[in-house]
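Structure first, then comments.
For this depiction, one protein chain was excluded, whereas all remaining protein chains were kept in their positions.
Chain nomenclature is as follows: A and B, assigned in order of appearance, with residue numbering initiated at 1 for each chain independently.
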Amino acid sequence: MSAIASPRNAVVAARAAFGTSSTGQIYGVLVLVLVVTWSLILATGGNINLTNTLVRSVALGIVAVGQTFVILGGSLDLSVAYQVSVTAVVASVLMDGDPGNIWWSVLAVIALGAAIGAINGIIITAIHINAFIATLGTSLILRGALNATFDNYAGEVPDEFQPLGYSRFLGIPYSVLLLLAIVATGWWILRYTRFGHHLYAVGASEETARLSGVRSGRVLIGAHTICSITATLTGLFIISRLSAGAPWVGPDGNYDLESIAAVVLGGTALSGGRGGVLGTFAGVLILALLDNAFNQLQINTFLKDVVRGVIIIAAVAIYALRQRRDVR
Amino acid sequence: MRGVRDGMTDPTTSQTAGAVGLDSDRPILRLSRINKGFPGVKALTDVDLEIRVGEVHALMGENGAGKSTLMKIVAGVYQPDSGTITLDGEPVHFAHPREAQERGISIIHQEFNLLPERTVAQNIFLGREPKRGWIVDSREMERRTSEILTALGVERSISPRAMVGRLSVAQQQTVEIAKALSFDARIVVMDEPTASLSPAEVDALFSRIRALQERGIAFIYISHRIDEVMALSQRITVLKDGRNVGTVTTADTTASQLVSMMVGRELSSYYPPYASPEEIGEPVLEIVDGGNERLRDIDLTVRRGEVVGIAGLEGAGRTELARAIFGVDPFTTGTMRLEGDTVHFTHPRQAIRAGIGFLTEDRKVEGLVLPQSIRDNNLLAWRSIGRSGRLRNLPPPDPADQARRVDLRAAGFDQEVRFLSGGNQQKVVLMKWLSTGARLFIFDEPTRGIDVGAKAGIHELIRELARAGAAILMISSELPEVIGMSDRIVVMRNGTIAGELPRESTETEIMALAAGEADVKVAS
Partner (left out) sequence: MSTVTGIPPKGYQAIPDDSPARRVLRGMLVTAPIFIVLAILLVWITIENPNFTDPPIFLLFLRRAAPLMILAAGQLFVIISGEFDLSVGAIITTVVIVAARLTNGDPDRTWPVIALLFAGGIVVGLANGLITTRLGVPSFITTLGTMLMLNGATLWWIGGTPKGSLPDNFRQWGRLGIDDVPWLGQLPYSVIALVIVGAFGTWLLHGTSYGKQVFATGGNPRAAWLSGVDVPRVRTVAFVLSAISAVIAGILLGGFTGVSPSAGEGYEFQAISAVVLGGAVLGGGRGAMIPALAGAMTLEALFTLLNLLGLPQPLRYSVQGVIIIIAVGIAAFRGRKTR
């Protein structure tokens, strides 16, 4: 019996995944938010819009999984928003309305994303530049290049690509399946691969990891590459719901700071070494539920920002408190 | 002046050095004419070193002598500027510690390299997690970890799944040792491994080392503890100022010979004289019935001119006592009086204003701001405590005079303290407290990680501070230091005071109190 398949290990894995108290906690909060918001919505005669909520989570959720990797490693990626834009525009241009172009365009864009991620990683590890500054720099570079070349919708997305955005499989939208697949893959990588173990180590203490033979540079480059690939997938998802890509889709969605917010909301420590994608998933869902609730209850969207700010701070404060109590 | 007593050899070891079976003098590792320099300092000059199969080879020398640098070269952390390293007869070059590890050379650093948020098993197998296909085999990892922990005798107290951050310091040390042992290493470098171990744990470590020696594993043992080195090693190499001044056979040498090799002169004694009765004045610190979460029933008095030594095993509560006095983890019961005034500190600032100085165990982490200059570190406390009350008449610190007083060696007052040696760093910390006009000094392991020459200097300083009218509380795990320095010895155990002993008590008497009668296997 393989190492994964045995039932005992399934239980152990489940307990490991949810037993980390902070992850369990945030799921508790998720349930609470769900109950409260849905009750309020139903009480005021609105629609729960579960599917809608999930679909809204997809774009942020996919890139937040990637951001989780980067933050776990003790790094940060502020350039994801513009990476999403770059993907959207380039893919749209490459596809150029022709369904025959879809597959190789997707591959090309993923390769481009991976390259950008690798470059981010290299700048940070080889030149020893702080991740904040390095990714701020690349986001500016991408922004400039993008806006200098395109100032409007560009390219054309063939209709055949739209199922990703709109169709369902057994009642579940493809996009949601994609998100779930990415979350599952991310979880699996972190828990079961050496890369995942090393990523946690590098985030907790790069020095210790390196002295133990971990190639911290490679690990971080890998994390940034994964993050960029998820940004790419988000870009692809976005254009599957549009007829063409545009340079503003990334910054409009605020994916940089929002993905970081979702990650820390989910219990991953900003300093690295602690947390995981399951928590991030819960964080994304909470934000999406709040979004939906505010819309349905017709509360001013600006107030939503205030509430989000409060929630993020409160969540991280609670995590910090637990951490102080647990580890001496 | 009193002499070094030979009775300081570890009495728990009846084995004489050299009795371990070695059937060959075959060298396994040879370093030849190693040179290493850093900007501003030449760390190693033409150092030769030879390590034989299955020997425990001790490395001694002052801080700054180059021991740490040399060992980092052996372990692949640094690369030499010139010279050769030969392993099993063939030249090797380690560009990275991993290469050294793969060739069988492991190093256990003085500061642990553990990840608090990962489990014991994950820490031990970091970087070499066992795999089945693409997947990390956690079960196998934990099984192998259990094996090693059992072999070390700690399977009951440490589980492979335990989070390292929740283990005690001594347990973390054990995990570090387990990690090195898990590498099937042929040479294990240990840098001050027993700094935080109890005598029982030291025994276990020594037995383990001897057992591994019989399998042909060699140890390079860096330590300042002469008694341990004499008990454990077969040969000793002494470094001084970056050079190898000699390798001796342990059985053929004495403690004082070693010391003179390290500092280059015959030192007939280590310790300054005790305080005479006239020199001891009124109480400066009085604690009655003090207690908090970790301490209870603390009754303690320290007088002007007196050095009170605090002895005890790891975990007995000595540092906790210091922190309670200083306001870090304050007392919740009882009373504390400072020169007659009842005080209760909840913040170090208050304690500092009242005239207490605390030299912590780990000066680099808690005592100094490493990127800042000597001057800024010196003035750090003085700048933070304001000018009101008692401090109104405090004269501004004179760095030059203080530096002379403590015999500080540095290139300039604007030099960043991270470039100083351990002993000089400790002196800067002391200068910081001198600047605040402290009248009660708490020293926590004042000479840990400091070479013999500088140690004596610190001891002199402590005694001189007392003579100038300060009250001194000195926590130390080095029994010779406790015995040599203390006018009175207070022994702690389990968070309370187990007893008080007069000066010049024996190690046996102190250990009996510290460990509780039942645990002592000491031959008296």
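One rule holds in what follows: contacts are C-beta pairs under 8 Å (C-beta built on N, C-alpha and C of every residue); 3 or more make two chains touch, one makes a residue touch a chain.
The structure displayed is predicted, hence computed values, not measured ones.
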Residue in contact with the excluded chain [from B:I385, B:A466 or B:A498]: B:I385
Chain not shown: contacting residue from B:G54, B:P97 or B:G453: B:G453
Contact footprint on chain B, counting only the chain that is left out: 38-39, 265, 272, 326, 328, 347-349, 352-353, 358, 360, 365-372, 376, 379-381, 383-385, 399-401, 403-414, 432, 436, 453, 456-457, 460-461, 464, 468
Sites on chain A contacted by the missing partner chain, in the whole complex: 123, 127-130, 132-134, 136-148, 257, 260-261, 264, 270-271, 300, 302-310, 312-313, 316-317, 320-321, 324
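Quick note on the criterion: only the chains that are shown with their structure count from here on.
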Whole-Å gap between the CA centroids of chain A and chain B: 46
Chain A residues touching chain B - in the complex, by the definition given at the top: 2-4, 9, 191-194, 196-198, 200-201, 204-205, 207-214, 273-274, 326-328
Interfacial residue positions of chain B with respect to chain A in the complex: 77, 96-98, 101, 109, 113-118, 122, 126-129, 131-132, 134-137, 139, 163, 165-166
